[in-house]
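The complex appears here without one of its protein chains, the remainder shown in place.
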Amino acid sequence: MNFASDNGSGVAPEIMSALAAVNDGAVPGYGADAYTQEACDRLSDVFERDVTVFLVATGTAANALNLAAITQPHGAVFVHERAHVHTDECGAPEFFMHGAKLLPLAGEHGKLTPAAVEQGLDGFAQGIVHHPQAQAVSLSQVTECGTVYSVAEIEALTALAKSHSLRVHMDGARFANALVSLGCSPAEMTWKAGVDVLSFGATKNGAMGVEAVIVFDEGLAADLPFMRKRAGQLLSKGRFLGAQMAAYLTDDLWLNMAGHANAMAALLAAGIEKLPGARLRHPVQANQLFAVLPKPAHKALVAAGAAYYPWEREPDGISVRLVTSFCTPAEEVEEFLSIAANAL
Amino acid sequence: MNFASDNGSGVAPEIMSALAAVNDGAVPGYGADAYTQEACDRLSDVFERDVTVFLVATGTAANALNLAAITQPHGAVFVHERAHVHTDECGAPEFFMHGAKLLPLAGEHGKLTPAAVEQGLDGFAQGIVHHPQAQAVSLSQVTECGTVYSVAEIEALTALAKSHSLRVHMDGARFANALVSLGCSPAEMTWKAGVDVLSFGATKNGAMGVEAVIVFDEGLAADLPFMRKRAGQLLSKGRFLGAQMAAYLTDDLWLNMAGHANAMAALLAAGIEKLPGARLRHPVQANQLFAVLPKPAHKALVAAGAAYYPWEREPDGISVRLVTSFCTPAEEVEEFLSIAANAL
Amino acid sequence: MNFASDNGSGVAPEIMSALAAVNDGAVPGYGADAYTQEACDRLSDVFERDVTVFLVATGTAANALNLAAITQPHGAVFVHERAHVHTDECGAPEFFMHGAKLLPLAGEHGKLTPAAVEQGLDGFAQGIVHHPQAQAVSLSQVTECGTVYSVAEIEALTALAKSHSLRVHMDGARFANALVSLGCSPAEMTWKAGVDVLSFGATKNGAMGVEAVIVFDEGLAADLPFMRKRAGQLLSKGRFLGAQMAAYLTDDLWLNMAGHANAMAALLAAGIEKLPGARLRHPVQANQLFAVLPKPAHKALVAAGAAYYPWEREPDGISVRLVTSFCTPAEEVEEFLSIAANAL
Partner (left out) sequence: MNFASDNGSGVAPEIMSALAAVNDGAVPGYGADAYTQEACDRLSDVFERDVTVFLVATGTAANALNLAAITQPHGAVFVHERAHVHTDECGAPEFFMHGAKLLPLAGEHGKLTPAAVEQGLDGFAQGIVHHPQAQAVSLSQVTECGTVYSVAEIEALTALAKSHSLRVHMDGARFANALVSLGCSPAEMTWKAGVDVLSFGATKNGAMGVEAVIVFDEGLAADLPFMRKRAGQLLSKGRFLGAQMAAYLTDDLWLNMAGHANAMAALLAAGIEKLPGARLRHPVQANQLFAVLPKPAHKALVAAGAAYYPWEREPDGISVRLVTSFCTPAEEVEEFLSIAANAL
C-alpha cells in the first residue's frame, strides 16, 4: 500500500521499452537526435501550435528555468504560499533567477486569486526603484492541495497578470492529472488561457525522468538553450529523454495513466469520506488527497505497512497526504479503506 | 564510422537491463532507495575507503557542484585554458559557484603544471582584498587533449596546491579511460595523490546518464545535499541512477568498456601515424585522438560518411578530433584507416 | 516643512567640518587610514567590547552584507513582511546572499514575534533537503512602523532563534533613535540581547553617507573584507568614511541628534492626537510617525508646501508617514500642527 508519492512508482512498460528501442547505433548528442525531435513535434501536436521545447531531467529544473526565462534578477514572482517552487525546491528558482524573489500569497485550497495578487502588488509598486519589481505569477496545476484550477480561474488570473505586465508560469508537474480532471484540451488549459510558459511533467506520471520546459511565446525562448546548458540540464545522451517523452505522448498513454491515478484517488476519497471521524481537507480533484484520519485508523494502517506522509497539523486527528499513481492497484485502495474502517 | 563523440553511443546492454530489473514496485524517491545505496557502497569499495557520493544527471552538474563545494563566490580556480569547465559548459561552474572565477593557464598537451599554477598565483596574491582569492585547482583526467596525467604529475600538482591551501578537483568525465591507461588503482589516481573532490563519469563510457560527485574529505560534503537539490539535480526516481551506477561497477564492466575504447583509439592512432602527411597532435593515451589529416584523406572520409569534428586550426592540414567508445567496432577503425590510406 | 524623510536633511556641521579637517596630506587608501581606525575604536568603546567593523556607503549595502555573512545561498531569513530589506531594497539582500530567501511574517506594529517565527519554521523544516534552510532572523530597530522593540522583546526573539540555530541580524538604520528611545546601552540593545550582526546607521541621523557593518561574533567576519570589496563597497578614499563616523560618535553628537529627532516626533504626535478626526496608526517611539489625517488638513498642509509621503491605505482619511530629523525645527512642527488644526 504505497501512497507516499507518485515518485515512488517505477516506469510505464511502454516507456521502458522505448528506451531499449532507441539504444542501437550512434546518434548526435545533446538533443540533436531524431527522438528528441519527435518528442518536440508531438508536443506541438498536443498543444495545437508550434511550441518551443527544452527537455530536462527534473521538475525543479523545469520550474526554475521557466521562472528565470520570465523574471529578471531584480524581479519578483507571486506564488501561493504553499507552492512547490517556494517551499520544496531548496531555493532552486531563486538560484536560477539569480536572486529574484518569490512573494508568497495566501489562498484557499492552494489556489492563487486575482484579489490576492492585486493585494500583493500593493506592497511592491512597479517602476519604483526601491521595490523588487513584480514581473510574473506562478501557479501550480494541480495545486499543492490536490485541487485543480478551472479554465475560468486561470483566465481570471492571467487577465489580471497581463493588465500589470506580469508573465504567467504554470507548474504542471501533474499536468496530465489536471487535464484529465478538467476534460479540456491542453491548449485551453494553457496558452489559450493566457499561460506564457509551462513546466510539463512526465516523471510523476510514469516516465523515468523527463520534464519539458515549454515556451508558448517564442520571444521568451532565445536564451533558454544557454540557460539549460549552464544549469547542467543539457543531457549528452539526449535520445533517452526524447524517447521517454515521445512514448509518453503516444496512443494517449499519458492521459490513460493520469486517468487511472485520478480514479484511484477518487475511490480513496469516497471511502475516506465514509469513515467516521475522518475528513478531507481539500476537494479531491486529481491524484493527491489531503485528509485527517482518526488516530486508530492511522495506527492500524501504519501497522499494516501503508506508506504515506503526515502533512501539516490539524487539531482533530492525523493530517496526511495520500498520492496515487498510474500503477496504483485498486486492491491497494480497497485494502487501505478496509483496514481503516475496521479500526474505527 | 562514428568518431564524433563517446556521447553518440548508446547504453551498455548490462546497464539497460539493470534499469528494467529495478522497475518493479514502490521504492522511496530522491535517492533514498537501496539501488542508490548499492551504488554508493560500490564506489566506496572501488576507492578503498568511505566516500561521500552524490549522483547527478550530467558531467556539467558534477563538475559545477564539485567546484562550488571547494570555492567561495569571491574565490578563483586555476584551470587549463582548454579545460572543459572553462570552454564547454557555458559558464556552469561560475553559475554554481555564484561568480567565482576560472583562471585559465597554458600547458602542453592539455596539462597543468606546478610552474604554471605558481605563476598564476603571482597575479592573484592570496589574502589581499583586491584580488579574487585563489582557492582551488581543477585538472581533467583524461585531459581535453586526450592525454593522461601520471600519478606523479598529479602528486606534483596537489603538493603545490596544498602548499598554497588550494583544494584540488579532478574532472573525471573519462575517469575509467585514464585509469585503464595508467594501470593504477582508483585510490592511487585520486585521494592518495591528493585529490579532494572528483567528478566520476559514467555516461561517456556506456551509462545512460549518471555521474557521481565524489567527496573524499567528508568536511566538504555538508552543504552538497542542499546544493544538489537547489541545482535541480536531485532526481525523484533516483533508483534509475543508482541502478546504472551499480551495474556500471559490477564485474569490471566499466574497466572492460574503457579498455576497449582505449584499444580502439590506439589502433586508430597507430594507423594514422603511418598515413603519409598525417600526424598526431598530442600523445594518444586514452580514447580521444587529435590529429592533422591531409585534405584528400579528410575529403574521402567525409564522403564515406565518417563522422568526426574539426578541432582548432593547424596550418598543415585538417585538424580533427576522433573519439572511440565502449562499442566502437574494430572494423570501423580499419575502414576509416583504409579509406584514408587509399586517398593518399 | 519637510517631513518626507530623514534622508532629505543635510549633514551635521560637526561632521562636515570633520571632512575638511582630514583632507590634507596623503594617507593610505581603502580604509587603512588612522581616521577609519579611530571610527572602529570608538565603535568598540560604544559597544563595550571589541567589534569588527566594515564601513560602507549605504544602509542597503550594510544590510545585504550582514545578511550574506550569516546565510548561505540555500538558506532563508525570517523578516517582518514590511521589513525594509524585504520591500525597499530592490532585492539587494537576495543579490548579496546569492539567492537565499527572505520569508515574510506578519506582526503588529512592524514587530516580529517568537510565535510568528515559530510558525514560519513549521513550513520550512530544517535539515530536509527539499526545503530552503532557515538560518537567520532579521529585525529592524526602529521598525518600519516607527516602533521600537524593548530589550525583552529582542531577547525573546533571539532566544527562540538560537534554539533553532538561527543567527540574528539587526537593521539599525535608525539605531540611535531606538537607543535614545529605550534609554538603554548599545550593548544591552544588541550583543547582550543576542544580536549577532548589526547594521549601524549614521546617514539618516546627520552623516553624509556612512553606515557600519558590525559583527559581534568574530567568526562571522572572516569573509566580509572580500565580500565588501566584491560588492563595490570598499571606498578608495576611506578616510572620509572614517572621519564621518568618528565625528558622529564624538561628544554624544549622535545621541543628541537622535534625541532631537525623537522629541520633534513626539511633539508632532501629541499635536496630531489632538486634531479632531486624526489618529496615529502605530505608537510613536522614535522619529517616524504614521498617521491618518482628515482630508481638509491634508489639503491645507500640501497647499502650504508641507512635504511628506502617503503611506499604505486606510479607509478613514489620508494615511501618511511623517519623519523628523536631527535638524527639524520645532517651528516647523508647530506650523504643521497649526495649519492642520485651522483646516478642521
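Order of writing sets the chain letters: A, B and C. Residues in each chain are counted from 1.
The working rule: contacts are C-beta pairs under 8 Å (C-beta built on N, C-alpha and C of every residue); 3 or more make two chains touch, one makes a residue touch a chain.
Just so you know, these numbers come straight off a predicted model, no measurement behind them.
*Asks:* For the chain that is not shown, enumerate the shown chains it touches in the whole assembly.
*Replies:* A, B, C
*Asks:* For the full complex, which residue in A:D223, A:D252, A:E273 or A:E334 touches the chain that was left out?
*Replies:* Per the contact definition at the top, the residue touching the missing chain is A:D223.
*Asks:* Among C:C145, C:L235, C:V320 or C:L337, exactly one should touch the missing chain; which is it?
*Replies:* C:L235
*Asks:* One chain isn't shown here. Among B:K101, B:R174 or B:H298, which residue touches it?
*Replies:* B:K101
*Asks:* Please identify which residue in B:P132, B:G259 or B:P294 touches the non-displayed chain.
*Replies:* Of all options in B:P132, B:G259 or B:P294, contact with the hidden chain holds for B:P132.
*Asks:* For chain C, which residues touch the unseen chain?
*Replies:* Residues of chain C in touch with the missing chain: 2, 4-5, 7-11, 16, 19-20, 22-30, 56-62, 64, 89-92, 95-96, 203-204, 208-209, 226, 229-237, 239-240, 307.
*Asks:* Residues of chain A in contact with the chain that isn't shown?
*Replies:* The missing chain touches chain A at positions 30, 72-74, 98-99, 129-130, 133, 223, 225-230, 234.
*Asks:* Determine and list the chain B residues touching the chain excluded from the picture.
*Replies:* Touch with the absent chain occurs at residues 73-76, 81-82, 87-91, 94-95, 97-104, 122-124, 129-133, 312-313.
Basically, only the chains that are shown with their structure count from here on.
*Asks:* Using the mean of all protein Cα atoms as the middle point, what chain has its own Cα mean nearest that point?
*Replies:* When every chain is reduced to its C-alpha mean, the one closest to the whole-protein mean is A.
*Asks:* Indicate the whole-number Å distance between the mean C-alpha point of chain A and the mean C-alpha point of chain C.
*Replies:* 41
*Asks:* Where in chain B do residues touch two or more of the other chains?
*Replies:* 30, 226, 229-230, 234
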